[in-house]
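In this view, the complex is presented without one of its protein chains, the others remaining in place.
As written, the chains take the letters A, B and C, and residue 1 is the first residue of each chain.
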Amino acid sequence: MFSDPVHGFVSVPKGLILDLVETPEVQRLRRIRQLGLGHMVFPNAEHNRFGHALGAMALIADALQHLSEKGTPVSKKEAEAAMITALLHDVGHGPFSHTLEHVLFADFHHEQMSRAVMADLNDRFSGRLQRALDIFDDCYERPFFHQLIASQLDMDRLDYLRRDSFFTGVAEGVVGVERIIKTMRVHPLEGGINALLMIERKGQYAVENYLIARRLMYWQVYLHKTVIAADIALKSVIEYARRLALKPASPAFAFFLGQRLSGKDVADPNVRRQFCALDDTDVEFSIKAWARDHDPILSDLADRFLNRRLLRVQFGEQPPSETILRKIRTRVIDWLTKTKRLSVTEAENVLPFYFEHTSVRVKGYGKVTDTIQVVDRYDRVMELSAVADNAIIRALAEPQEKWYIAFPKEVEVGDVWMS
Amino acid sequence: MFSDPVHGFVSVPKGLILDLVETPEVQRLRRIRQLGLGHMVFPNAEHNRFGHALGAMALIADALQHLSEKGTPVSKKEAEAAMITALLHDVGHGPFSHTLEHVLFADFHHEQMSRAVMADLNDRFSGRLQRALDIFDDCYERPFFHQLIASQLDMDRLDYLRRDSFFTGVAEGVVGVERIIKTMRVHPLEGGINALLMIERKGQYAVENYLIARRLMYWQVYLHKTVIAADIALKSVIEYARRLALKPASPAFAFFLGQRLSGKDVADPNVRRQFCALDDTDVEFSIKAWARDHDPILSDLADRFLNRRLLRVQFGEQPPSETILRKIRTRVIDWLTKTKRLSVTEAENVLPFYFEHTSVRVKGYGKVTDTIQVVDRYDRVMELSAVADNAIIRALAEPQEKWYIAFPKEVEVGDVWMS
Amino acid sequence: MFSDPVHGFVSVPKGLILDLVETPEVQRLRRIRQLGLGHMVFPNAEHNRFGHALGAMALIADALQHLSEKGTPVSKKEAEAAMITALLHDVGHGPFSHTLEHVLFADFHHEQMSRAVMADLNDRFSGRLQRALDIFDDCYERPFFHQLIASQLDMDRLDYLRRDSFFTGVAEGVVGVERIIKTMRVHPLEGGINALLMIERKGQYAVENYLIARRLMYWQVYLHKTVIAADIALKSVIEYARRLALKPASPAFAFFLGQRLSGKDVADPNVRRQFCALDDTDVEFSIKAWARDHDPILSDLADRFLNRRLLRVQFGEQPPSETILRKIRTRVIDWLTKTKRLSVTEAENVLPFYFEHTSVRVKGYGKVTDTIQVVDRYDRVMELSAVADNAIIRALAEPQEKWYIAFPKEVEVGDVWMS
Partner (left out) sequence: MFSDPVHGFVSVPKGLILDLVETPEVQRLRRIRQLGLGHMVFPNAEHNRFGHALGAMALIADALQHLSEKGTPVSKKEAEAAMITALLHDVGHGPFSHTLEHVLFADFHHEQMSRAVMADLNDRFSGRLQRALDIFDDCYERPFFHQLIASQLDMDRLDYLRRDSFFTGVAEGVVGVERIIKTMRVHPLEGGINALLMIERKGQYAVENYLIARRLMYWQVYLHKTVIAADIALKSVIEYARRLALKPASPAFAFFLGQRLSGKDVADPNVRRQFCALDDTDVEFSIKAWARDHDPILSDLADRFLNRRLLRVQFGEQPPSETILRKIRTRVIDWLTKTKRLSVTEAENVLPFYFEHTSVRVKGYGKVTDTIQVVDRYDRVMELSAVADNAIIRALAEPQEKWYIAFPKEVEVGDVWMS
């Protein structure tokens, strides 16, 4: 039993589940922050992925108990399997995951690694995780189990939204988790082959609020401009170190930095072993060492990350014009040559670590794939946007994109590009 | 100093403000529930208008302190006046206000009564409330004071949303009150003369969330179908008692029931005196007495209200057709004749107390009048819907309307009208 | 399912329990405030006994589920009975219960009335409440069920402490309800036959905190000096009205005011019927009417209650001396003769309504009867004070008593008696 300020208490059943919690693979999640670099903006949001894994597991246990009280039978084995899927669904996350995923691997998604590590654990535990794997793969015969862990209303998202809102103090992310779970149903109830997870009509406002809260959390937290600036700082110092062919003190980190692996390499047991040895500590420690390096660019980039001297990130609703980009690029190069004593060529060479422009996107609520089904008191099933305050859900269907430019605060650009 | 579970502590300055708090007019608000009949659905939401008045006053004090730290000077006299306006803005609410307003008066809005009672208090306190009245009337020279008490982002709404969400436990109404206040600024409109209340751009998501929370609270709480059913029950028993020309034990209630006053009568001091003697107690007590009346319809209507045997309210996105209405009307009359031993004529006569159909509406965020202005770091001012996630604000601009039919649960209507 | 801001959601099972919730006896609890006159000090604490009854029922359901997961089998029938006991345990509370109990009856405890009303309901529901009655009476074969509703750690107290702390905003009353429930176990007493409710050792600090929080809530809320002053105001106006032989508009209230019933009269079905018709509304309405009475003392006492012009209550650690009492008494009489135009004899006659002195007491944690048993990992059972931080529990064993004098604020007594 763990005390969790978000959910109260989380019970961990003795036996297989407790044994899994105690594996090094799961314990490693203690050393990986849930929010990546969110703590750079929200200094109290240092919570880790281990707490989230336990929280998602607790929510799935609640949801299954509730569903079975509503008439959908759930066997003990099924409940255990679903809890394991929740516990392990993020076990393949690496340090500063969303930021470093593409630095460590090309063509990679952390779910591949989660899947592979779960399979390794299944081998180690003599096949006792097979049903959990089936649920993860969505090939279990009752598909609502998969939906509970991977769909618009899965326990993963419900937990992380609630948790991230709690630790950042961002009221806009508060979600009625309990109400959503209490208005869930498996329909048709008997749990036949195609019975799916649905929301009763009286839960529709809680679901609307949840979809909107998720979007607001993206702009207020996950894609906060200082978080983006910290992401750039992290990627820059690592890519620059890689360019210098530095070998960090951490063997696992050195392993990934010394080559360009791709998603396919997850199949290699050694890659998985090295990956499971890697956590936030390795990365932070290396950056602390680099801050003392004699290479002035490396030490500058490292110090910027460590002491939060981040680039300025300026948002815009439209992509910046070529003219604007050219202007800023020129000023950054100018600043580099003057303050870092670089030649123009050298400055152009390191420019990518001091100047970035691209866009960020928040996906819309998808009406065609991955939708939410609502069931009314007459057992009629409708897609959420057909029931609810249509205009708002329709508005949520549109993805949002914002462009940004990032450059050192010391570079004076005036109001070249006003966001 | 009052302990307030919503805001922590509310300080009441000694002198004029404390004296006003202790007047019978303000103490009366202790006996008027903030949510009217909301406690019929949310049994713990018994909070009264007195707590809300103190809360709005506390928020306005916070906002003014914050604004003055940001560079907008606020004199002690102005702060006092603004706090008084907040304290008294709802002093003209009667018992079960939104429900009974139009039973007690024709053509009336509670703001008229608040204004009139404030003027009475101003007389009694030798004109010391004049500035508060000016702010209330929006004729004070600095219009942002009026905005703080009556605009899209006023402290009235911020307090009641936060408070109602707290006491009902409806997570969908959680609003980032502190963030909204901390991102407020007083800034001149472009080309305009008068400085107005604006939101800094970094507050835009908190404001979006607030607008959406407000809409969700309407459907989840204020217009919850059981609240509507309780409203009908209350109005029905009172209108029926009025038809019988009953004289309730409460002289003030008898005063209003014995005639049909209109908004203009607020000018009569005796009407105001009677009004200030009226609270939830008078109404509830009378209904308890009527429940023991020998008139079987009156006692039935009263008992339905008291013991929560409410009509069934069925919502629909479209108005019900004449055919449907006719069908249900027939069945209700049929049920009345059989169970109440009434002739058909008698049943038709009491039908309005057992059958109702109309619609409820939630106003949209108005883009032309009463909008929210946002100011960015370059001091540019934009209307909220021009800045933010346009689609969602645009969606909020549309008012929402829902139709309903209400009839006794005992009447079997099948799926005549599926909402 | 009710939304409860304290516990989240409270499920009400359909069938017998829902039917009981809908009885007039239970619905009446909606019109009786949980805190009596606590809202006079904590204006947002208007919560009613109905919410508490549901909350206690929800906690007992949680506790039983938890105990059965820990190995103590609980049948469906038993769970239902225990939930009913919790729902109905306070059904015999009257309006402003702790204050008026002894005004309405001599020699009475509300538990007698709860028991009698439960028995009436048992008759009406054809004996289906028998097991609940047995649990209430502590003659059910498994005594821990009774402990869950009536013992040091019962769900009644856990709910009301948590709830009252929530609505008053008094942080000192926050109690780890969930931790206490999660560390409960049913365990046989050493050598004993019957398994009893115990706390696992790791719950000891939560229990200590709970015992201390309870004591602090007494002084901060239940026995707050302004609450005592309001209690006096309420009792005074009613006793004075009784002396005048006034007949209030409420027949039920008139019934009780017109005679001096005693606890034995609970046996009379008519007394119970009248009692079940009585709630806060009757009392408040009558006092509002008395405030308009031509008797100047009655209208003064009523107005003092309504508009919170309460007596000053001054606490002391020792009883006041006769000299002090005489001095204050003289000044109060003096004040009465001058301001109320009474003769000295008349003033002496009404003195008891304007001057009171007595003491209030908080019971200690009883080490001999009604103690808390703790069980350690070796299944050894100890009484709490033998385990925990002895000194603190020992301190809690001592009852606390404080003396007070109450007199009108207008009477100048200087520092005659400094508390």
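Keep this in mind: a residue touches a chain if its C-beta (ideal position, glycine included) is under 8 Å from a C-beta of that chain, and two chains touch if they have at least 3 such contacts.
Not measured: the values here are computed from a predicted model.
Going by the contact rule already stated, which one of A:Lys288, A:Arg326, A:Arg341 or A:Arg380 would touch the omitted chain in the full complex?
The missing chain is touched by A:Lys288.
Using the touch definition up top, pick the residue from C:Leu18, C:Cys139, C:Ala171 or C:Ala267 that touches the left-out chain.
Of the listed residues, the one touching the omitted chain is C:Ala171.
Tell me which residue among A:Val6, A:Met184, A:Ala206 or A:Val350 touches the hidden chain in the full complex.
Only one of A:Val6, A:Met184, A:Ala206 or A:Val350 touches the chain omitted from view, namely A:Val6.
Among the options A:Thr72, A:Ser151, A:Ser250 or A:Gln314, which residue touches the chain absent from this view?
Touches the omitted chain: A:Ser250.
With the missing chain put back, one of C:Gln112, C:Gln130 or C:Gln400 would touch it. Which one?
Going through C:Gln112, C:Gln130 or C:Gln400 one by one, C:Gln400 is the residue touching the chain not shown.
What residues on chain A make contact with the chain left out of this view?
On the side of chain A, residues 2-6, 8-9, 22, 24, 27, 30-31, 33, 39, 42-44, 46-48, 50-51, 54, 166-170, 249-251, 277, 281-282, 284-285, 288-289, 292, 306-308 touch the unshown chain.
Which parts of chain C are in contact with the chain that was left out?
Counting over the whole complex, chain C touches the hidden chain at residues 170-172, 174-179, 205-206, 208-209, 212-213, 215-216, 219-220, 376, 378, 380, 389, 391-392, 394-396, 398, 400, 415, 418-419.
Could you please point out the chain B residues that touch the chain left off the display?
1, 3, 8-9, 178-179, 182
As a working rule, only the chains that are shown with their structure count from here on.
Compute the distance, rounded to whole Å, between the mean C-alpha positions of chain A and chain C.
The computed centroid separation for chain A versus chain C comes out at 50 Å.
Suppose each chain is reduced to the average of its Cα coordinates; what separation in Å results between chain A and chain B?
42
By the touch rule stated above, which residues of chain B touch at least two different other chains?
As it turns out, chain B has residues touching two or more other chains at 170.
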